[in-house]
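The complex appears here without one of its protein chains, the remainder shown in place.
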Amino acid sequence: MTTASFGSHNWGMVVDVDKCIGCQACVIACQAENNIPLNTQDRVERARTISWIRVERYWEGDFPDTKARFIPIMCQHCENAPCEPVCPVFATYHNAEGLNVQVYNRCVGTRYCANGCPYIVRFFNYWEPVWPESLRNHLNPDVTVRSRGIMEKCSFCVHRIRRATRTARSEGREIADGEIQTACTSACPTSALNFGNFNDPNSKVSKMREDQRHYTLLDQFGTDPNVIYLAKVDPDKKVSVGEAASHG
Amino acid sequence: MASEIDKSKPESSSIPKLLVLVLATGGLGVTAVMGVVAAFVITGWIGQPVPVLGFEQTFDQPINFPHTIHASLSPELGRIAADGTNLEGLGLDCTFCHRTVTTQANAGVPAVGFCATCHQVIGAADNPELTILRDAADIVGDNGPEPVNWRRVHRLPDHVRFVHEPHIRYLTQNPDVVNGTTSGVKEGPAGVCSTCHGDVAAMEQVEQVEPLKMGQCVDCHRDNGAPTDCVACHY
Partner (left out) sequence: MKLNRREFLALTGKTAAGAVIFAACGLPERELIVQSPVDLPEDLVRGEDAWYATTMGDFTTGDGVLVRVMQGRAKKIEGNPDHPVNRGKATARYDSVLQLLYHPDRIKEPMLRYSKAGNLVGVSWDQAESRFRNALAGSSGALTVVTNPLRGHLGSVAGRFAQKFNGKHMTFDPTEQGVLHCAVKSVLGQDQLPTFDIANARTVLSFGADWLGTWGSPAQFGVKYGEFRGGSRGYLIHAEPRMSLTSAAADLWLAPKPGTEGDLALGIASVIVNEGLVDGSNVQAFLSAVPGGLRNYDVRDVAVRTGVPFNRIQNAARHFADHTPSVAFGGGSAGAHTNGSFNLGAIYALNLLVGSVGSAGGVTPNPGSGIDGVPASATGASFQSWEEELAQWRAGNVETVIIRGADIVHGMPNTVAIREALEHVPNVIAFGAVIDDTLDVADLVLPELTFLESWGSDIPEPGPGYQVVGIQQPVVGPTVSQDESGLISDARGFGDILMKMADGTIGSTMEQMVRRAISDLHSSGRGSVSASTPALFTKGVLQRGGWWNTGTKGARGVTGRISNEATSANYSETASLGEGDDFHLVPFHSNSLLDGRLAASPWAQQSPDPISSASWSTWAEINSKEAEELGIKEGDVLLVRSTSGEIEALAYPHPGVRPGVIGVPIGQGHHAAGRWAEDRGANVLSILTNEKDSQTGALAWAATRVRVQRAGRRVKVPKFEGNVEARPVEPGFPVLVVGPNETAEAAKEANHHEYQKSLFNDDYGSVDHE
């Protein structure tokens, strides 16, 4: 019997944009899980908010044909990540499990990685995170509270991955498909967000990414993300056959 | 021009000898202090800092809990009978009190109620240390139940996630890696604690004996084929 061993997985996410309703459940779940500092009004106005996952909203068309399109965007955990080679202290690197890792205790805060990231999912701690004493009660003890001057970003809830790996190893078994749920996938009411192992051809995410709607963000940059999106379906979209397609 | 320079010479040599002496001793003193501080910092960087100014590796605990009596089997360290003769220690397994060490991240400090299961009966009624415990467990006194605020001896930085369970499992399966021994006969998981904690059963007061720096962790991980990925411990 094989047991869960380090490096035998390639973690990834499949986001079905067609199911995303933009409800923000993932955003708050992530904030609570990962001890993300409060985005006070001042920080919102100064555009210095931190949200490891965000739901972007795009407008299309004018009234009455207005469409609001939502898409959740988090660290894409690129196989060929532009943030990694620019870090002078190797605080960010790609590990054997497909994660783009941020090592807080190595980071010196040059912010080169944030400049390099085309998805803008890396956030700098401009301030020391502060919670009133009583609110510290709900801090998650599994996740380091980042101090001022370092970068942070979505970790694919690596603490949950570590924990599940540990449990599986001590029980002498493989990690089951769906056993690991990140905070966002666990909260997502419509199951637009799905997390799993791309190395397992039978996993839910591996099957989902075979869908003909699959695409990745900014594939022209060659970043090879581990987050796969499934396109939004518009049943009333006019699809022209042939090359000279046009819409809008 | 030259005469002016010559003139200036007597002036410079007119600094009182006393001042020179003071400055020289002062300079030496500063250098010495800097040297001591540097030595402190360097030792602290490499291993454990020199135990001064609150950097001791051990603390006085709210209750002077003797691991020797509880965990050791050796007569020299064990209990003392009413007639003054040495008796054997109890030789309790480490996991008797630190119950989650084989299953969880942290070894677990027992609740006061757990201590009280034995100590509401066992131990002299006038033992001052046990009185603190019994008071905390609400057996004596009228303060109500209260926690005992044990001070932490082995402490890793906040950005390190150390989990006992896999370490205990691995060391139990690979006894040749186990470093050091625990006083008394310890089999199974309790026999491996000494690798990082030293012979706790022989300590009157628990002390950190290994530096427990990242270098030590990584060396051991390398030697035993454990992951050296940063995210194995830092997240």
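Each chain carries a letter (A and B) given by its place in the written order, and its residues are counted from 1.
One rule holds in what follows: a residue touches a chain if its C-beta (ideal position, glycine included) is under 8 Å from a C-beta of that chain, and two chains touch if they have at least 3 such contacts.
Just so we're clear, the structure is a prediction, and the values are computed from it rather than from any experiment.
Peer 1: In the full complex, which of A:40, A:80 or A:115 touches the chain missing from this view?
Peer 2: A:40
Peer 1: For the chain left off this view, which of B:47, B:147, B:175 or B:215 is in contact with it?
Peer 2: Once the missing chain is taken into account, the touching residue is B:147.
Peer 1: If the missing chain were put back, which residues of chain A would it touch?
Peer 2: Interface residues of chain A facing the absent chain: 16-19, 21-25, 27-29, 31-33, 35, 38-41, 44-45, 47-49, 51, 54-64, 66-71, 73, 118, 120, 132-145, 163-164, 166-167, 183, 186-192, 212-215, 217-218, 229-240, 243-248.
Operating definition for what follows: only the chains that are shown with their structure count from here on.
Peer 1: How many Å are there between the centre of chain A and the centre of chain B, using C-alpha atoms for each centre?
Peer 2: The separation of the two C-alpha centroids amounts to 40 Å.
Peer 1: Within their complex, state which residues of chain A touch chain B.
Peer 2: 6-7, 93, 95-96, 99, 101, 103-106, 142-145, 155, 158-159, 162, 166, 169-170
Peer 1: Can you list the residues on chain B that touch chain A in the complex?
Peer 2: By the definition above, chain B touches chain A via 103, 157-159, 161, 163, 165-166, 169, 227, 229-232, 234-235.
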